[in-house]
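Note that this complex is displayed minus one protein chain, with the remaining chains in position.
Which chain is which? They are A and B, in the order written, and residues in each are numbered from 1.
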Amino acid sequence: MTKLRQALAIVDWSGWLGAAIVVAMVGAAVLAPWIAPFDPVAVNIEDRLTAPDAVHWLGTDQAGRDVFSRILFGARASLAVGIGAVLIGGLIGVSAGIFAAYKGGLAELAVMRVVDAVASIPLLVWAIAIVGVLGVGPVQVGPLSLPNEVKIVVLVGCLFSPVFARVTHAVARRVVSADFVKARWLQGAGHWAIVTGDVLPNCLSPIIVQATLLVAIGIVVEASVSFVGLGVQPPAASWGTMLSDARNAIYSGEWWLPVFPGLAISITVVGFNLLGDAVRDLFDPRSEARTLVA
Amino acid sequence: MTAPLIDIQDLRVGFRAGGRRMVEAVRGISLAVRPGEAVGIVGESGSGKSLGMLAVMRLLAGGARITGGRILFDGEDLAAAPERRMAALRGRDIAMVFQDPQSSLNPALSIGRQIVDVVVAHQAVSRGRAAEIAVDALERVGIRDASARLGAYPHEFSGGMRQRVLIAMAIACRPRLLIADEPTTALDVTVQAQIVDLIAELRRDLGLAVLFISHNLQLVAEIVDRVVVLYGGKLVEDADVFAIEDSPRHPYTRLLKACVPSLTAPPGPLFAIDGAPPRLGAMPPGCPFAPRCPRALPRCAAEMPPLTVEDGRRLACWNPQ
Partner (left out) sequence: MSAPILSLSGVTKSYPRGGMLGSVFGARAPVLALDDVSLDVMAGDVVGIVGESGSGKSTLAQLAVGLTRPTAGTIRLGGEDLGLLMRDHAGPWRRRIQMAFQDSSSALNPRKSIGRCLEETLVLAGVDKAARPAEAAALLGRVGLGAEMLPRLPHELSGGQRQRVGLARALAMKPDVLIADEPVSALDVSLQAQVINLLGRLTGELGLTLLFISHDLALVRALCRRVIVMRKGRIVEEGPCLQVLESPRDDYTRLLLSAVPKGIEGRRRPPARTSNPEFPRP
């Protein structure tokens, strides 16, 4: 416990700010049904386009829906896509990177060239193209009906995987050549035991850092895809669709419609980036002073 | 007695390790070097030898900083000198050679370019003249056909030759003090001997003062006039090299000499010092060597012995031999 406290002592204010933003956003997403003052999809024509006031803190939109409630519910879509895509991309990319580094030789060459090929695909364009081709309706996989969001998550996850693969490969190569891995091999330890017990745990810190940064990118991708109408489908709330709906308001003066969803995206992205930087510092306790003395 | 070229007085270096606590790694070291004198600084890891000398060059990094004392170079206090003044002195009056010749050279620039850059930075000469100076310096360190090799890149040289290039760079501006920090540790044994001999030669020919930092007393004894032994951030003994070799008085110096394996001792178990050097931040209140010392008195663990001066030998021990 004291060790944890010592480690946390090096996190500066920006790291704590990032952590606070991330916790707040995740909290908002999870608790949205309980803390949202209004139903996010309830249409109320009488109250349409009211400016922020004591009742509707962030105003209402063209259909009289409460902007604050919609932002809270929108956080669900944003975070689900960001985190879901990172989990899928991480699973694929980390496995590929570790496999390549551990196996070496031609297998390594082959895997990493495939990774390069996937990485050369322009991420956003493909996400839009594929959803465009498949349509925005639910996809039937056997007995399961997958909503459009799942498509986005899987797609973005696949497109994130090369990033994870490269980061993991770079660290894992170093770890695999360490003497403690050789020692395990000399003892006749199984490959699975070596990979999960010795290689992976020593690769985790850059992977976690990468993950927090990619969650932020995932949120932007979700907003972009929803903005062009291929993501979360109306009337459900998403920061991207809210921005899309607010396009006309920019000219007609209802400033709160584009500003608040935009702010939600920016603050969340900044939050994850700050958290990522702090996590990197946390996992890298080798200060220069220590190496000097050694 | 000539005035010292560099006079380090009660130097202290500390840094922040992990948390907020300040840990002192160099704990009050005083040391003077006269012009042309070669002094060996001997100590193990954690003795403060490298950190102390980096402090002299004002090259401390990573949160380490000078926390006390003065470093008088020609009467000027380097510990308080502005960074611009230090940049002018470094490489011109004081030069340093590091352990790893690999990381001390820029792999993307030819060695000629790197030496010329140093010369031009410190002397009002044209690049053409600087190139002549570079050729001179390279020839002096034993690189044949130097003018033809000015255009060569670091990777074209072996480790030992790279160290020669670095030494050439160090002496190009005719410094008065050369600090060599374990300059042979990363090299093969046969090359080590050549570099030691080269430093001895240069010192003789150029009248350089040399501070030779090493963990190897045997190696240092081959070329220096005086040996300073550090332990746990403190100076424990400082004497003429022959005095250190023939009649070391601090128990640590004696034991350190005894545990160096030799080619003449009868084969069999080596002499070993039990225990391990104290860890930074966990220094005993008294003499840092007391926990491992066979001659320790109760007093040794409680109170750091003062530095006494006798017959030109400085010694910090309650129970010397």
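Note that in this section a contact is a pair of C-beta atoms (placed from the backbone, for glycine too) under 8 Å apart; a residue touches a chain by one contact, two chains touch by 3 or more.
Note that this is a predicted model, so its numbers are computed, not measured.
**Student:** Have a look at B:Leu31, B:Leu78, B:Ala170 or B:Leu219 and name the one touching the chain we're not showing.
**Tutor:** Missing-chain contact among the listed residues: B:Leu219.
**Student:** For the chain not shown, which residue from B:Ser262, B:Thr308 or B:Gln321 touches it across the whole complex?
**Tutor:** Residue touching the chain left out of view: B:Ser262.
**Student:** Touching the missing chain, which residues of subunit A?
**Tutor:** On the side of subunit A, residues 105-106, 109, 178-180, 182-190, 197-198, 201-202 touch the unshown chain.
**Student:** If you put the missing chain back, which residues of subunit B would it touch?
**Tutor:** Per the touch rule, subunit B residues meeting the hidden chain are 44-45, 142-144, 158-161, 164, 188-194, 196-198, 201, 215-219, 221-222, 241-242, 245-246, 255-256, 259-263, 265, 267-274, 276-277, 279.
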